[in-house]
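Questions regarding the structure given below will be posed in turn.
One chain of protein is taken out of this complex; the other chains stay put.
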Amino acid sequence: MSKALIFRGRQDGWSVRVHPQLMAVCLGLLLLLCLSVLTSLSLGSHPTRLPDVVRVLLGADSLEGIRLILLEIRLPRVLVAVLAGGALGVAGLILQGLVRNPLASPDVIGITSGASTAAVFTLWLTGSAGTTSLLVPAAIAGAFGVTVLLVALTWKGGVSPTRLVLIGIGLAAGLSAITTLLLVISPDATAMTAYIWLTGSLYASRWGDVIGLAPIFITGLFLACAVARHLDLQALGDDLALAAGSNLNANRLVQLLLAVLLAGSAVAYTGALSFIGLLAPHMARRLVRTGHTGLTLMSALLGGLILVWADLAGRFLFMPRDLPAGLFVAGVGAPFFVFLLYRLRRQG
Amino acid sequence: MLNPFAFLSGKRLALPVFLLILVGAVSASEAPENTVTVKHALGKARISASPTRVVSLYQGATDTAVALGIEPVGAVESWTEKPFYRYIRPALTDVRVLGLETQPDLESIAWLDPDLIVAARNRHQAIYPLLRQIAPTVVIDDVYDFKTLLTLMAKATGKEQVGQCLLRHWQARTRDFRSRIQRKLGDAWPQEVAILSFRADHARIYYGGFARTVLDELGFSAPSAHRKDDWGIKLTSQESIPAMDAEAIFLFMQEDPAVKRTFREWTDHPLWQNLEAVGAGEVYPVNPVLWNMGAGILAANLMLDEVYQHYGLANTLPTADLAC
Partner (left out) sequence: MLNPRTTKALCLLLSLGLVGTTLVASLILGQIPVSFHDLYASLFAYSPGDLRHLVIWSERVPRTLIALVVGAGLAVSGVLMQSLTRNPLASPGILGINAGALFFVVVGASLFSLTAPSQLIWLAFIGAGVAASLVYFLGHEPGRGISPVRIVLAGVALTAMFVSFAQGLLILNQERFESLLFWIAGSVSGRSLDAVSPLLPVIGVGLFLSLLLSRQLNLLGLDDELTQGLGMNVGQIRLLTGLLVILLAGTSVAIAGLIGFVGLIVPHIARGVVGPDHRWLVPASALIGGALLMGSDTLARLLIPPREVPIGVVTALMGTPLFLHLARRSGSRL
């Protein structure tokens, strides 16, 4: 039993328990993330030496050629990967705690589908094969819209987790039909762009994306740590949670909204990435057995790691083609999803 | 000894000073020197005179660059006949391939250190801010308007004379075609034509696009059902075959067994046999690269060659590269 460090506020107003093991793992993950970022910055169709990368990052004025590539092309892209991956990881964790089912994630529940349909609709309306400035707000609106519908349909005196999942699946299927219709009637170029968006890609990420995503991620992460305690309680079952004084319905709504905020904004900037919200929390759980606060931090770090590496694989392995990161995440995530089911089956 | 100050007084000073101010004003509004300001779909680009390193981010721009006598340092790959369409491949010997038109490799573009980038609004609007930081970028609004593209690129690359010559040559050719076809078809002119394409599991009618624009300019008309704002439609049911009807049909397709199969199924259908164009024997298969994908002045000229050929008209004017 590892020893925990406990910090208490004055008059026991608040207390925080910190496990050294958790801290070590988090620091290790953070270090790994930084190294991955640096690796990703050095690789590309024109590999850059690591010392040069560091020099440019630290503000050297020389090396004009790589400066542009590093600071305007690679760096925003890698940062978006860290932020979006982290947001999706945390969103997945919250949803899994909310639904009390380890198979929940933003894609299963229909949040991603809502954003997708709104985005493809916008692409079809604006008729342009390139993205427009409307795409991000449309996707976020879609994600929230679906969630409102989801809650409205699930609400029967309360939010039952099983019903939430089933209705989410139904909504996702219906929305997918609308998306297919839009793809069929769009011109080729729009359809292909939409399809790549539906897979999830970080191509052409800009500083504007980083600036848009960063505040949402940071706020979301902070709030997620705050609601983590409630997730711990809910994991014990409805009766115990209620007995411990938890306001179940209110908490569930807040958690759902938080998950939608994080997942919706991540998806709005990167396209419909799936499976990160599933993979990251599970990997976090395998690393350290701890409460949801620690799990939140680890999910964020792991989500960022997954996406940074998936993006790197996409742009480096098939040059000069730039494959969507979503492909690589799915390539690993989807079989993992199936494997999870298999393991759950044996547990009975 | 003349007093210099006395020499430079009054009226004698007026003209030089005026000229100085004029020159100063002009150069101030055009600073730095030797640049061209080009207005395009997404703003203005300030390009140094006679840029040599040109990057093309869509097919029409590659075509036009070659027509203007410039070999791009980088170009996106073609959709078929990769990496570049056969009709311009000879001119593109030392060109770096930049990946797909929809997702060009930004790092490679930056590394090439170009003087000018030519892009299309409907594909590259999202990356325009990035492109602008790499090099002056000119963005085309309508990818099928090859003449505006020619004018724009000619101005941007300082080859206005060549551009104007190409345009005059094109106009001469269209005039020649019109008079010949008028003589040949007489009262049957203008002829109503439909533009069709067959894919692996559906067929298409084009209401707009490159081929339609060129044919309209040549004087062909279109069935009233085809005069719509859309690019065209995809048809999955052979019952819609009558919608394709016109006095003559130009159709194109890829060399693919699935496409060929679909083509056979549709053309074996009795409804197809009933079409006016089929009955009159006026169905012409044409080259999809020239009619739909090249989208530049060279492709337009080669497409016109095919039209001359199908109507059996004498094609006597010199080719573009000889004329300009």
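By written order: A and B. Residues from 1 in each chain.
Here, contacts are C-beta pairs under 8 Å (C-beta built on N, C-alpha and C of every residue); 3 or more make two chains touch, one makes a residue touch a chain.
Keep in mind the model is a prediction, meaning the values are calculated, not measured.
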Options A:Leu5, A:Ala60, A:Val184 or A:Leu236, residue touching the unrepresented chain: A:Val184
Absent-chain contact - pick from B:Thr148, B:Gln164, B:Gln191 or B:Ser240: B:Ser240
Touching residue (missing chain; options A:Val25, A:Leu171 or A:Leu231): A:Leu171
Of B:Pro90, B:Pro257, B:Gly281 or B:Gly312, the residue in touch with the unshown chain: B:Pro257
Contact set of chain B toward the excluded chain (per top definition): 100, 199-202, 233-240, 242-243, 254, 256-259, 261, 265, 269-271, 274
Hidden partner chain, residues of chain A it touches: 101, 103, 107-108, 153-154, 156, 160, 162-163, 165-167, 169-171, 173-174, 176-178, 180-181, 183-185, 188, 191-192, 195-196, 198-199, 274-275, 323-324, 326-327, 330-331, 333-335, 337-338, 340-342, 344-346, 348
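Everything below uses one rule, namely that only the chains that are shown with their structure count from here on.
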Chain A-chain B separation of Cα centroids, rounded to whole Å: 42
Residue numbers on chain B that touch chain A, as the complex places them: 97-100, 102-103, 105-108, 110-111, 113, 121-127, 129-130, 133-134, 231, 234
Parts of chain A lying in touch with chain B, wherever the complex brings them together: 44-46, 65, 68-69, 72-74, 127-132, 184-185, 187, 189, 192-193, 196, 203-204, 206, 319-322
